[in-house]
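The complex appears here minus one protein chain, its other protein chains still in place.
Moving on to subunit A:
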Amino acid sequence: MRIHTTRALAVATASLLTLGIAACGGTSKGDDDGAAGPASTASADPNAAIKEGLKIAFLPKQLNNPYSDVLAGGGEVAVGELKGEYKLVGPNDAAASSQVSYINTLIQQQQDVIGIAANDPNAVCPSLQQARQAGIKIVSFDSDASKDCRDVFINQATTQGIGESLAKMANELAGGEGEIAILSATPNATNQNAWIKVVEEELKKPENSKLKLVKTVYGNDEDQKSFQEAQGLLQSYPNLKVIVSPTTVGIAAAARYVSSSNYKGKVAITGLGLPNQMREYVKDGTVSKFALWVPSDIGYLAAYAGAALASGQITGAQGEKFTAGKLGEYTIAADGEIVLGPPTEFTAQNIDQFDF
């Protein structure tokens, strides 16, 4: 009996000892660490022609996710325009490390560009570094990887850009003066709160001085709660002119309430919404304009940025410029960030051009 226990223990300690080999000295958090990404020594040639036949692969967070599919779809269109080879790969689950073996495969296949929406900014980093050492250009989009692991990041919109756009639409719909209210998601939603803060700043500007933000309410991104909050706002503030809802659930619920009530035509609804969800309310006149970035444009821009990188037009340094097909010219901001632009406004005139 005792000998069995001893042997089992031996196995357990052996694993400890194996580790002991590496354990000498003492390294703790904050110690200076010699890790460094490969320094970019390349220089950009703005006049370089875009190469044909570039192998451009897209690696979204997860396959078979409607939003990812639309993003990658935009990339496919762009790769077609660029006469490149498009490829879409990705894991079935959005776990932090699932993307790594796909990156490794793409390195083996000698792709020219990898467009990635990172599930974890750090877990994909060592592999992306390896890819860059192999000469592959890395474009992150939608969800950034650590900035020393990719060449550029396609950001759908800045907080400032979205906040400004919301304030501008509210002003236009209120006719320059009157009461407005905000129907947000949850009180601690980071995105929404940042946008609302920008809206509040915008309202201090002279052109918005006659607008009055009477209240901000929260529908918790639940359809029914948002519906009731919209109803409550209209009862408490009979002179309300505009409800701004910077969340797709909230704007749809508010529009549904107003379209079926006698406030229709008196109170305007705007904010951030999906065209397919809002189409009916735009057509029946409840909503005259709302906004969102166009997801397929993110993938489209990522493919063009990747092609510009792989062709040597840009290196990812601040201030470099390149042209992205139908979207026009872009300039790279600090830390390799490329902002898609202000959100697209959807109205009765253009909504039928969008399907997402």
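Here is the rule we go by: contacts are C-beta pairs under 8 Å (C-beta built on N, C-alpha and C of every residue); 3 or more make two chains touch, one makes a residue touch a chain; residues count from 1.
Following the convention adopted for this analysis, contacts and distances are computed from a predicted model.
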**Request:** Just go with whichever of "Cytochrome ubiquinol oxidase subunit I", "Autoinducer 2 import system permease protein LsrD", "ATP synthase protein I" or "CRISPR-associated endonuclease Cas1" UniProt uses as the name of the absent chain.
**Result:** "Autoinducer 2 import system permease protein LsrD"
**Message:** Looking at the full complex, which residue from A:Ala44, A:Leu71, A:Cys125 or A:Ala254 touches the chain that isn't shown here?
**Reply:** A:Cys125
**Item:** For subunit A, the residues touching the chain missing from this view
**Value:** 1, 3-5, 7-12, 14-16, 18-20, 22-31, 33-35, 63, 87, 89-93, 95-97, 100-102, 104-105, 107-110, 120-123, 125-126, 146
